[in-house]
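My structure is below; once you've seen it, I'll send some questions.
Yeah, one chain of the complex is gone here, protein chain that is, but the others are all in their spots.
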Amino acid sequence: MHERKFHTFIGCDGTYVESKIVLFGAPFDSTTSYRPGARFASAAIRNESYSIETYSPYLDRDLTDLKIYDGGDLELAFGNPEKALTVIENYTAQVLHDNKLPLMIGGEHLVTLGGVRAVLQKYPQLHILHFDAHTDLRSDYLGEKLSHATVMRRCWDLVGDGRIFQFGIRSGDREEFSWAQDHVFMEKFTLNQVDHVVEKVKDQPVYLTLDLDVLDPAVLPGTGTLEAGGVGFLDLLKVFTQVKGLNLVGVDMNELCPVYDPSGASTLLACKLLRELLLTLDQ
Amino acid sequence: MHERKFHTFIGCDGTYVESKIVLFGAPFDSTTSYRPGARFASAAIRNESYSIETYSPYLDRDLTDLKIYDGGDLELAFGNPEKALTVIENYTAQVLHDNKLPLMIGGEHLVTLGGVRAVLQKYPQLHILHFDAHTDLRSDYLGEKLSHATVMRRCWDLVGDGRIFQFGIRSGDREEFSWAQDHVFMEKFTLNQVDHVVEKVKDQPVYLTLDLDVLDPAVLPGTGTLEAGGVGFLDLLKVFTQVKGLNLVGVDMNELCPVYDPSGASTLLACKLLRELLLTLDQ
Amino acid sequence: MHERKFHTFIGCDGTYVESKIVLFGAPFDSTTSYRPGARFASAAIRNESYSIETYSPYLDRDLTDLKIYDGGDLELAFGNPEKALTVIENYTAQVLHDNKLPLMIGGEHLVTLGGVRAVLQKYPQLHILHFDAHTDLRSDYLGEKLSHATVMRRCWDLVGDGRIFQFGIRSGDREEFSWAQDHVFMEKFTLNQVDHVVEKVKDQPVYLTLDLDVLDPAVLPGTGTLEAGGVGFLDLLKVFTQVKGLNLVGVDMNELCPVYDPSGASTLLACKLLRELLLTLDQ
Amino acid sequence: MHERKFHTFIGCDGTYVESKIVLFGAPFDSTTSYRPGARFASAAIRNESYSIETYSPYLDRDLTDLKIYDGGDLELAFGNPEKALTVIENYTAQVLHDNKLPLMIGGEHLVTLGGVRAVLQKYPQLHILHFDAHTDLRSDYLGEKLSHATVMRRCWDLVGDGRIFQFGIRSGDREEFSWAQDHVFMEKFTLNQVDHVVEKVKDQPVYLTLDLDVLDPAVLPGTGTLEAGGVGFLDLLKVFTQVKGLNLVGVDMNELCPVYDPSGASTLLACKLLRELLLTLDQ
Amino acid sequence: MHERKFHTFIGCDGTYVESKIVLFGAPFDSTTSYRPGARFASAAIRNESYSIETYSPYLDRDLTDLKIYDGGDLELAFGNPEKALTVIENYTAQVLHDNKLPLMIGGEHLVTLGGVRAVLQKYPQLHILHFDAHTDLRSDYLGEKLSHATVMRRCWDLVGDGRIFQFGIRSGDREEFSWAQDHVFMEKFTLNQVDHVVEKVKDQPVYLTLDLDVLDPAVLPGTGTLEAGGVGFLDLLKVFTQVKGLNLVGVDMNELCPVYDPSGASTLLACKLLRELLLTLDQ
Partner (left out) sequence: MHERKFHTFIGCDGTYVESKIVLFGAPFDSTTSYRPGARFASAAIRNESYSIETYSPYLDRDLTDLKIYDGGDLELAFGNPEKALTVIENYTAQVLHDNKLPLMIGGEHLVTLGGVRAVLQKYPQLHILHFDAHTDLRSDYLGEKLSHATVMRRCWDLVGDGRIFQFGIRSGDREEFSWAQDHVFMEKFTLNQVDHVVEKVKDQPVYLTLDLDVLDPAVLPGTGTLEAGGVGFLDLLKVFTQVKGLNLVGVDMNELCPVYDPSGASTLLACKLLRELLLTLDQ
């Protein structure tokens, strides 16, 4: 019988047991303050992934050579951020407990906090590489502590000074930029100092969080909060090569919003980025 | 100097003090489980209202004859339903205290609960007329008590049996329909029994909540959860005439989602409905 | 050589000399006050017409049996309504001089005035049947005499009382409705009295102007100013049958706005209406 | 571990062995002459089905009570209609051999021919109920025998006169309508005579093929070839009730084209129709 | 009472008296020859401005530190360019009379002529910096003197040779480019010579007119006439720095067309540009 069922990201049909990487979706966007819809990202990425190849001419590697487990999407109730974070934390902790690398697809950026909480349990020396257009360093947003706009500040609450490294930042309020000077490493506008930072954290466990809005809106219009002046696709590919040798213990990619992607270019770019990320990580 | 600033619904430039009706927006959609975006409804309705007339040929009345206050939008934090409901409840209570009629524009349907809480304080005998495609009678949604899918059940928690009257319902799970038989009046699919119900509640304080998805998707595609087989625009206009004589003490219109309204027809229909509603209520 | 060039409305490849009907476009929308784009209507109708059939099962007639000339689009400068009207008037006058029936595709509704001016020269007893959501009876619009919102008032300036018959009207300001009572025949909301009016004008030369927004937005979302509560497609087809016996000396169809027609349904409906209109007129 | 995998139509997670109905997709649209994209229908229907309920208030039945097998999508090469039909025919034949009812989701309408070929092998007395805006009775299309525009003629080649019953037809060329008079039953424009035909075929094996463009474009804009003047959603629901008692041995639903469905209303309507169809058939 | 009313550009809530810059909209696009819709630009920019920050990390300045008056939109009749220009001229003249800097948001590019007329009254030595994809130097367009395609030629009529400096130009007819050689400074394709020109005009009063289509369509798809091969966002930011020291006596930004901006990226880029422009000008 000829049957084709689409339910994993392309080429990710390994079993849980045999896989080193566990891919999963966190379809949550309840705290998005501008344009919601990141909840649809993981499903869109899986659906559209069948239009890209499993082979990367950039890396000369193929997903079909690897074993990767796609755990599907977590079931997260809308409107309750704390509970959603707990579900994410528990799932991530289980993956870590089984000595696998968690790779989460958001959702809005707040989901990162769930992942970081779990990873930090296992790796108290955790350092965080953060690629984003926005600082996400507010102490609260309209009084809320848990928000896509506060997520890196909440991470800082956990890891403290000197452990967060931000790249590509080009938006935030004045207080955030001012506060950042004393507490985090921030490279504004570009990715130029990635090599420098990689050298600094090369002996540490590292969590990499990629907010896709670090890319220029011309390249990735499908995200909630567009910020002109971003980096290019090849710039980001280069980052993957740069961080390849690090001890990456947790990774996420978030804030794709397929609702604002009329040509489909953003979702396809996310698919291609995810392929390159998987091929880079599983070496 | 020739200047034109748009910031109220067309024709609603009365002061708070002189107005009998207070229009306000509740841009909240954090519990929306399918397609978010109702947060943009009140702003879209105000913006587009300048393309309709203030005069109704249906009623031969004109908004320019009335005094209506447009209070703008409440500031509601995303991701915290209970706090949002409190803001809505407090605002509504103030309006009621000043002997004015609150007319809230959602937002997702959960905002109704904030309004009903306030109105019920003043009118313990409150009855609720509910126009919707969905029952909204779940006891919880993925464990959450506060949700667009549970809002009428939460209202029932407050008012009890025999006080909620539903019309146009055509979607829900089996338990909701089953539970409804013992606790609320439900007219499935149509609006046929509105006159009958109006007769029953004619001596009671009445809250009217209008979920725009009661309309057929052909007429109103711009809503989060589309349900084929709905009622028509003129059917709803007729309802306004039918309920005109009731003691309406609170009104809301919700679930317009401009994100899924590519031709703009849904927002314009909502504008026209709101004009007719205002002209009906202020008599 | 297999070649197919699309440049007339489907089935309208007659020569000017041999044709009884002359179809032409008036791509003008400079006075549109809300959403412009009707300028694209005639081109869109020609392009998409190749997806409908030349045969009508409603009438059991086929465009391939007729000789109809498609004169293409007039060249009209944007921003100069009076000059555009003159070009339309001159073209229409030539068509009439050659004893053919002008059938103009707008453009915004103001183009009708150019047509009526020419027809009135030849037929001083002209009566006008007007299908529209809007009265178009303002004496001026923001001080402008020439506007889509004043076009029927300008026609009235030419033909006077009792010669304009309006159907389907459901929007306008109070003054327009009030003024109409003394000067024109107006059937609000429906097309019910078409037969009655046809009987009244059956011995007169008649100009028929069809603003497509008389249709309900569910049926025709692609128009500049949407008004809920309109008539259906079959209602309009019936009108064509009702007016068939009249002495129609000028016809236009206007206000299709393809920019707001994401599914293409509106343009295709206009194509089908035009086919039915042509098959009705050329008998 | 909280995991949710979307890969069947909602509520259709029965095993092949235990199920009476086998649902499968035929994502093929290579012969579509106007707007392609029906290939995306079955995937879209599965994805969006999770936003509707499994319970039908129309029938008071629930998909969770049934066992239905969703076989996923057939793998069909684009550009080779004959090979695609063979794959469809073979799959359908297997389903029939196992005494199950095949329910195919197109794709373009040509896929029906594959299904009919298989069903006719088992049921030589097959009669066909055909709901569509178009006759699909051309003898060829630009020289091609296999086309969405010829599919019912190809079915007639197999079953002969008096075995095809068409409803809702409102488009075709003159020759098709003329040929139809001698060879098939055709009800133009409406569904009025369904009861009459059901009575005629009540003792025969029946294949039901539903081209969704029989619906009005206001209700279902998302299809390749839109024809104004169609039937309503409730009209079609009624048909399901009317045909319930027949000996249905093959069913398909086709021509949803999600590419032209910007509000998502068409896909959701198809989901709801499919739920009602499944609940009707499995009794 | 928690109320939030959106009616000025973010952070521009100064009073007229206290402000050095007066922002106002000129929603006019009647002479647009290709795709109209620039009329919606100023409203869209105001609405969406609430999704950007008031703080600029590029300049380390914040709108909340300034006093800027947003005068709303002028009321301009469609279809009468001369009258619209007069309204613009009068408003601008008043602003200049009060020793404030007028910053106009179009609308189509013709609106610049109204501004230049007023500024020239006060500053006869006016020089004009013009950033655009198009020359806008036609002597007339289809016989019309007043057009978006002739606006810089009309400005030249007023200021004469050697006073207009064009950058980024990459479209026009041959006569325009030929004529330009003798009458204006034109830098084709790039912004390379801005510094050179700034040096030349550093002692003169300068009007800066920015047609957003100077940007590449990848960066700004939402404009009427797209021209591939344009400049980038950061290129334009750099220009603001370059011209900062000039005696700028009038500024406009025009030709955003939100109708063709499905992802919203263009409007948001315009918001960000406007913020940077305001922060640059008010120093």
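A, B, C, D and E are the chain letters, set down in written order, and residue numbers restart from 1 in every chain.
In the analysis below, contacts are C-beta pairs under 8 Å (C-beta built on N, C-alpha and C of every residue); 3 or more make two chains touch, one makes a residue touch a chain.
This one's a predicted model, so the numbers in the text were calculated from it and none came from an experiment.
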Partners of the unshown chain among those that are drawn: A, C, D, E
Residue among C:Ala43, C:Leu59, C:Leu142 or C:Leu234 that touches the chain left out of view: C:Ala43
Residue of A:Val184, A:Ala218 or A:Leu278 in touch with the missing chain, whole complex considered: A:Ala218
Among D:Ser147, D:Gln166, D:Thr209 or D:Thr280, residue touching the chain not depicted: D:Ser147
Interface with the undisplayed chain - residues on subunit A: 51-55, 57-58, 60, 62, 216, 218-219, 233-234, 237, 262-265, 268-269, 272-273
Touch residues of subunit C, complete complex, unshown partner: 1-7, 24, 43, 47, 71-75, 87, 90-91, 94
Hidden partner interface residues of subunit E, rising order: 34-35, 169-174, 177, 188-189, 216-218, 221-222, 225-229, 260-262
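Note that only the chains that are shown with their structure count from here on.
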Selected from A-D, B-D or C-E, interface repeating B-C by over half of its contact pairs: B-D
Where subunit B and subunit E are represented by their mean Cα positions, the distance between them in whole Å: 42
Multi-chain contact residues (two or more partners), subunit A: 35, 75
Complete list of chain pairs which touch one another: A-B, A-D, A-E, B-C, B-D, B-E, C-D, C-E
